[in-house]
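Of the protein chains in this complex, one is absent; all others appear in place.
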Amino acid sequence: MSEIREVIIKTDKLATDKYQVNMGPQHPSTHGVLRLLVTLEGEKVLNVQPHSGYIHSGIEKMCEAISYPQIIHLTDRMDYLSAHMNNEAVALCVENALQVEVPDRVKYIRTIMDELARLASHQLWWCVFGMDLGALTTFFYGLRDREHILDIFEETCGARMTVSYSTPGGLMFDIHPNFQKRVKDFIKYFRTKLPEYDKLLSGNVILRERTEGIGHLSYKDAIDFGVTGPSGRASGFSCDVRKHNPYSAYPFVKFNEILDHRCDTLARYEVRILEMYESLNIIEQLIDNIPEGDYAVKMKGVLKLPEGEFYQRVETARGEFGVFIVSDGKKNPYRVKFRSPGFSNLFALNNMTKGHKIADLVAIMSTLDLIIPDIDR
Amino acid sequence: MTKEELISYLTGNFPEAEVKSGAQYAEMTVKASDLHETAVQLKDTAELSFDYVFCLTGVDYAENMGIIYHIESVEHRHTIVLKVRTADRLNPVIDTVSDVWITAKYHEREAYDLLGIHFNNHTDLRRLFLEDGWGFPLRKDYVDEIRIVER
Amino acid sequence: MKSFIEYIVSIFKGVWTLLVGMKVTAKYFFTPWNNVTQQYPENRDTLVMFDRFRGEVIMPHTENNEHLCTGCGICELNCPNGSIEIISKSIITPEGKKKRIIDQHIYHLGMCTLCNLCVKACPTGAIVMGQKFEHAVWDRALLTKVLNQPGSKIAEGVKE
Partner (left out) sequence: MDIYNFTTLTHNIHTGLAQSFAPWLATTIEWVIVGVAYLLFVALFGLFLVYAERKVCAAFQQRLGPMRVGKWGLLQTIADFIKLLMKELIMPRKADWFLYNLAPFIVIIASFLAIAALPFAPGLQSMDFDIGVFYLTAVSSVGVIGILLAGWSSNNKYSLIGAMRSGAQILSYELSVSLSLLTMVVFAGTMQFSAIVEGQRDAWFIFSGHIPAIIAFVVFLIAGTAETNRGPFDLAEAESELVAGFHTEYSGIKFAMFFLAEYINLFIISAVAATVFLGGWMPLHFGNLESFNHVMDFIPPVIWFFGKVLFVIFVIMWFKWTFPRLRVDQILTLEWKYLLPINLVNILLMALVVLTKFHF
């Protein structure tokens, strides 16, 4: 206190200073237990240092002790909003390593599930984005629509979020007899609700003012930081694994990779909204054409991968997800590495928020769509 | 470039490195001392322009530590797996590539945190997830009698 | 002058977007019969879970108190978390042969992640997923369950 007084006496001016605020681990806008050490000057953000690890659960270490089919249920719990994509990544990786070709039916169902999970994730993101900006009503509208998808999941997979549906060699169950009807009903329903999202939030002048030109992440930075998914695509970084390294039924469908070159928060927002439309298109192309066949290939009781290294990339709702398995020929992997999209996205935050206000920091963090277990693993 | 073209190009231009065709991607193993130079070349050569590191994995091999970089070129859409081994297992040291690819900075921090691999010239080498003095859980000889239950 | 007109237009455009948003919320305000909330404990009687819903692992018994579990232990092997423990015992069958049968099928619900691997692996279909989801208890010990009922025996004709 006395130091400040001295400064005031000396300079005849009001002394101002930088200060640091801990945002998190318990903070409403970090959506989990992430700690951001924010250096502020008044309202202006000077530096953001993410500190993660609060829910580091050592999944990679746990994977080394269990067999390949057992890894599936752990991947559910990393990025719980794209649980099915994570399952699929492991399943595809193991299938590739064993050189098993799954039936087309499996591929179709997996892709439909992927897109449903992506929709559910983007819906939740939309809810939370609205809430972070202070529009609390969006939260309930988004959850209301997400409930329909979760019901589809629950009926077919038996769980709402941690689905554990893709297994090495196929699927856990065949689809439920109601599945196709339910999905079609949902698409019909959601096509009426999605324009409402635009009316309520996207067009809103307050949202536009708050997002336009905020949180600039240039094309070069997006690649340098490895920011993938909708966040990367909003910077013009064409990083859609579905397009560049197609897997499952993605080679069979026509869809656009949503790219935006405005690089700001609004671009990231709109890319996600457009991706929801695109996901609906993909599901519509597939849902009526699910081929007949088995829902799984008969696999051995104990899966042993040949010695070697296997990598599989998939596109989750947050970006590129990778599974890297180092196998020494035993029934459990020697080393498993999950390349999670949130991890890379998080560290671009500092670059994007410099010079903006606290409120912008919240908005930018929200458009990166961070899931903390995905970062910490 | 296709995988085969890439392999032949790499064999021609990196005589020191050992290039082979992996199951999915072209694989290149370099000596630890050449790592940084190779990284710069991989990124700056116009025909290669590997600019997007999408995965960086540290692996504890029994005799030494391995670091595996999965790198893609956004422009040419070809992918390479760059592998390097440290000399020592207990005190593994390797040059950082975080000045070449920014994202490697955080992946290297993770590798340091979980495997204890020390990266030379890294500007911010701190633990990422765990507390200081925790140990390196992804090493094969890591024991934690309280939290790990052997079955 | 042009910028002045733009200023005025921007005001009206902004207000218009706000009114569009207010129309959406008003629509839901005045149609309360579309509410989506469920009154959960009250609707317990009518609440039906989906038949595949994974609530817990159960072992169905017939009315003769018979189950299908041979005690082979495959579920125990397949469980990633160690939430299943099989305790078997040796008996002597009426024919005078020695035979191992299930004594206790212990299931730790507290450790279970409901991944369905045990059910999928079970060769006789002895365990299935139950739909009960209200698992809250006052004592953690209550989450450890014995799935085979006391005095139950294996049904006739189940292949070993």
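Each chain gets a letter, A, B and C, in the order it is written, and its residues are counted from 1.
The working rule: a contact is a pair of C-beta atoms (placed from the backbone, for glycine too) under 8 Å apart; a residue touches a chain by one contact, two chains touch by 3 or more.
Bear in mind the structure is a predicted one, so any value in this text is a computation, not a measurement.
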Visible chains that the absent chain touches, using the contact criterion stated earlier: A, C
Option touching the unshown chain, where A:L34, A:C239, A:L305 or A:V362 are the choices: A:V362
Touching the absent chain when the full complex is considered, from C:N35, C:N64 or C:T93: C:N35
Touching the absent chain when the full complex is considered, from A:L200, A:A267 or A:A296: A:L200
Contact footprint on chain C, counting only the chain that is left out: 11, 18, 21-22, 24-26, 28-29, 32, 34-37, 39
Where the missing chain touches chain A, by residue: 19, 21, 27-29, 43, 130-137, 139-141, 144, 200-201, 204, 206-207, 209-210, 357-360, 362
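Criterion: only the chains that are shown with their structure count from here on.
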Chain contact topology (line, ring, star, complete or other): line
CA centroid of chain A to CA centroid of chain C, Å: 25
Between chain C and chain B, distance of the C-alpha-averaged centres to the nearest whole Å: 41
Multi-partner residues of chain C (each touching 2 or more other chains): none
Residues of chain C defined as touching chain A within the complex: 13-15, 17-18, 20-21, 23-25, 36, 50, 52-54, 78, 80, 113-117, 120, 129
Touching residues (chain side chain A, partner chain B) in the complex: 52-53, 56, 58, 60-61, 65, 96-97, 221, 223-226, 228, 237-239, 244, 308-311, 313, 320, 322, 324, 326, 334-335, 337, 339, 343-344, 347, 376
Touching residues (chain side chain B, partner chain A) in the complex: 22-25, 51-55, 57, 59-60, 68, 70, 74, 77, 81, 101-103, 105-107, 110, 114, 127-130, 137-138, 142, 148, 151
